[in-house]
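One structure below.
Complex shown without one protein chain; remaining protein chains in place.
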Amino acid sequence: MAKPPTSGGTRPGGGRLPLARLRDFALVPAILLLVVVGALIDPVFLSSANITNVLQQQTELALLVLAEAIILIAGKFDLSLESTIGLAPALAVALVIPAASNGLGTELPAGLAIVLCLLTGLAIGAFNGLLILRFKLSAFIVTLGMLIVLRGLQIGITGGQNLFDIPPSVLYLGSAVWLGVPASIWISGTLFVVGIVALGYFRHGRSVYAIGGNTDAARAAGIRTDRVVWVVLMIGGLLAALAGLLMTGRLGSVAAAQGDGMIFTVFAAAVIGGISLDGGKGTLFGALCGVIVLGLINNILTLAGVSAQWIQAIYGAIILVALILARLTSGKAQD
Amino acid sequence: MAKPPTSGGTRPGGGRLPLARLRDFALVPAILLLVVVGALIDPVFLSSANITNVLQQQTELALLVLAEAIILIAGKFDLSLESTIGLAPALAVALVIPAASNGLGTELPAGLAIVLCLLTGLAIGAFNGLLILRFKLSAFIVTLGMLIVLRGLQIGITGGQNLFDIPPSVLYLGSAVWLGVPASIWISGTLFVVGIVALGYFRHGRSVYAIGGNTDAARAAGIRTDRVVWVVLMIGGLLAALAGLLMTGRLGSVAAAQGDGMIFTVFAAAVIGGISLDGGKGTLFGALCGVIVLGLINNILTLAGVSAQWIQAIYGAIILVALILARLTSGKAQD
Amino acid sequence: DSSSGGSGNQAGSGPQIGIDLPRADSDFWNSYAKYVPQFADEYDVNLMSPTNSQNDVSKLVANVQAMVSQGAKAVVMAPQDTGAIASTLGTLESRKIPVVSVDTRPDKGKVFMVVRADNRAYGQKACEFLGEKLGGKGKVIEFQGSLSSINGRDRSEAFAECMKTKFPEITIFEEPTEWEGAKAAAALQTRLAQHPDIKGVYMQAGGVFLAPTLQVLRSKNLLVPPTDPKHIFIVSNDGIPQEFEAIRKGEIDATVSQPADLYAKWALYYAKAAAEGKTFQAGPTDHDSTIIDIGNGLEDQLAAPLVTKENVDDPALWGNQIGK
């Protein structure tokens, strides 16, 4: 052999893993720094109430990022998540509430609402999968179209109204508190743990990385690539619907614009967290860190009372810098 | 020879070019169909006033699509165009109007406003290029960040207010009528012709295709790939700024949300028009057809009096179907 | 000339009237949309099918251009972006097509009549109510709309001005929300952690902020009757049925009812009158309001009552009529 295979020159001979692992923890110092800054700006920052708030406010974003991260790792794309988070609960609620409350008049049993919501998400993911896998369309294009269609459907179904008359079952998950911590935090946290374990230690989870890394190789190695990607897209829709449930419960209504514009933040969080848009790269733990970083920045800007006029520019600039740092520190600085 | 060059099996050996040409005209039947449908729905559709309106309403979108199409052909991505179309005129106007009218207080000569606006667009493109080419960041990521930052900057500069007190020079281009046709139609039309000729018949234009098709090969052929891509990104910013000028002139003010959400439509039009997101493929004529198709659909839905409640869903569904058809007819049905 | 074949539900005879709805994603505007055909019937207006500009001024311009092509003799619109409509108003004026603007007052360009309640009055009324309830001191959080909305800005400015002059000891936290409930909920949570002694909430749009606010307060066990010292006083804005319901339950204390029914009613009335060539003068009207001259036209300033527990069941309120 020409020379020891230490190409890249950044990693010491044997210790391949520690560094790869380290990269997963790349955002931890940033999070610590933000915590210190937050504490300096306002002592309230460290109060358990505030920390709980920050986490709870990020739960829906976290679930969307979880969904998008898995989809990106599989080498695909889903822009329509931001519409699913609104349409899935809207449709479910409209199916169970009376027409007088802007329902569709079907008045199905209220207990079914949660199931209907999750099924809607699943169905959207399945439909995306159908177009992407059977018709071999680009995921970007399909989900861009779906983003517009699904939002339009929500407006059509609800007549553009916010839905207020939400059955308690639908509100429960987003508003309950378990052991002193909001249920939504438990749920998102658990799902992230499940995701991390599944993608790290299960055959099917690893196959998601293989598919994103090289679909042809994965297929030749006996992975049912289409089936796995399809399942991933359906899980994505399911998670977005669950996020919609949590948001509905937290805000007490389904806004007609629920989730509108969120997809940009979802991508920002995923990329800051080290997920590659080329597929096959990044970890869910990193993605979670990305979500937390954005949540902390938001909270600190609010606590610091940054002027409303400049808050968006400052927030954007911080995101841009974070994106650049994430790209530069994640090894190869290549497109 | 191992095999005659008929891989793919769809095209006859020699007549390659005619078919490639035909593909450019793929949308022409769709446009004709829409015209017939429009005329049947309402005779007003064919009135010159209505046709002029449709075209004028699409001029700004057309310029953004022109910019995005060139950037996509070069194998890059620019999401920030939708913010440039607002920020560039806002900044230029704020620099020339008095502080009392929400200006920045610099009160530069009003005659400079157009130049300032175009320079802003150019500078944004150059900055994107710096990050993408010098720092080797992904274009998607950079321009996603810039999308947020530039919108934030506009809100910061204007305090979120619409700017009303627009100098007449800025209003001129978007509102003037030359030879009975709005100036903006002349301008966009001319720029498309310039673009089509430049990309079709000039060496530098062809190098954009070469770069998008295979950057390494283009570099090996002596094309200064970085420089060309940089210029393309700057032209993109410039065109977006010009679109901002036209929109400002047409609407008589710079809205704080000018261009917000437009990027989805821009991509839809470009892709429907046959531009590939993978780079190196598609023509500006096709992109223009995509813009016209969307404009006609919009106009027909309005004239047909489709219910406000469902118009967005219907519009979205039509776009989705158009995207799918565009993908299926554009030869390879592959991602 | 209704023979031009314009589509739509021409209920009545006479000149065609075009109407554009500003958005389909807010309860207030949807209520307005429901009243439009009802009053069109009542006044026998030859109404074209309403278009919707989805809060996008360039769509509004396109819609108006289409209406004019289809033969509209008067146009009712609600330009949410009051500057960007100037050139369109100029075109319409040159074609002698009168315009009735609902809810907003265009900055430039000729209008026949503005039908609008006074948004500054909303902020003022909210401020006075809260100031009084809080006894002139304490902390108040205000959910502003979007900085780019004129109505939002009017409310914010009037609220701030009134607080500064009348209740200088009240601290206000102004939260920009882009009209998003999620942003309001996040801000409320954060502020309550930072300042547990917040005693008042002013939300500029009940349709968007009501449910999230109640949800946050409920989770913090702060939804208590006004007699409880922990009670937080809430003033809302819009007058949708859900707000009335919350007032009855004692969850919020007041709202300013923005008269969606009157907006639709008088907009159509003035549009028809304009198309028929009638004119109006500044001065008091026969329906409890005043017409003022605003330079580029007239404005009928409709009454916007403050609704509290005392008058929440008044059947005249639009929020009590809808859905019945």
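For this structure, a couple of remarks:
Note that the chains are named A, B and C in the order they appear, and that numbering of residues resets to 1 at the start of each chain.
One rule holds for everything that comes next: contacts are C-beta pairs under 8 Å (C-beta built on N, C-alpha and C of every residue); 3 or more make two chains touch, one makes a residue touch a chain.
Convention: contacts and distances are computed from a predicted model.
Candidate names were "Dihydroorotate dehydrogenase B (NAD(+)), electron transfer subunit", "Fumarate reductase subunit D", "Sugar ABC transporter ATP-binding protein" or "Fe-S cluster assembly scaffold protein NifU", and the UniProt protein name of the unshown chain is "Sugar ABC transporter ATP-binding protein". One of B:L40, B:A99 or B:A221 touches the chain omitted from the figure, and that residue is B:A221. Contact residues of chain B toward the unshown chain are 1-3, 5-9, 11, 13-14, 16-17, 20, 197, 200-203, 206-207, 209-210, 212-214, 216-223, 280-281. Seen from chain A, the chain kept out of the figure touches residues 1-10, 13-14, 16-17, 20, 201-204, 206-207, 209-210, 213-214, 216-224, 280-281.
Here is the rule we go by: only the chains that are shown with their structure count from here on.
Among the remaining chains, C is positioned farthest from chain A, on the basis of C-alpha centroids. Centroids of chain B and chain C (each the mean of its C-alpha atoms) stand 35 Å apart.
The mean-CA centres of chain A and chain B are about 30 angstrom from one another, to the nearest whole unit. Among the residues of chain A, those touching two or more other chains are numbered 155, 159-160, 308-309, 311.
Listed for chain C are residues 24, 147, each touching two or more other chains.
Interface residues of chain B facing chain A in the complex, by the touch rule stated above, are 131-132, 135-142, 144-153, 155-156, 159-160, 261, 264, 267-268, 271, 277, 308-317, 319-320, 323-324, 327-328, 333-335.
By the touch criterion stated above, chain A contacts chain C in their complex at residues 42, 44, 47, 49-50, 53, 56-57, 100, 155, 159-162, 164, 171, 175, 177, 182, 247, 249-253, 255-258, 298-299, 302-303, 308-309, 311. Residues 23-27, 29-30, 144, 147, 174-176, 180-182, 185-187, 189-194, 207-208, 210-212, 214-215, 218-219, 242, 323 of chain C touch chain A in their complex.
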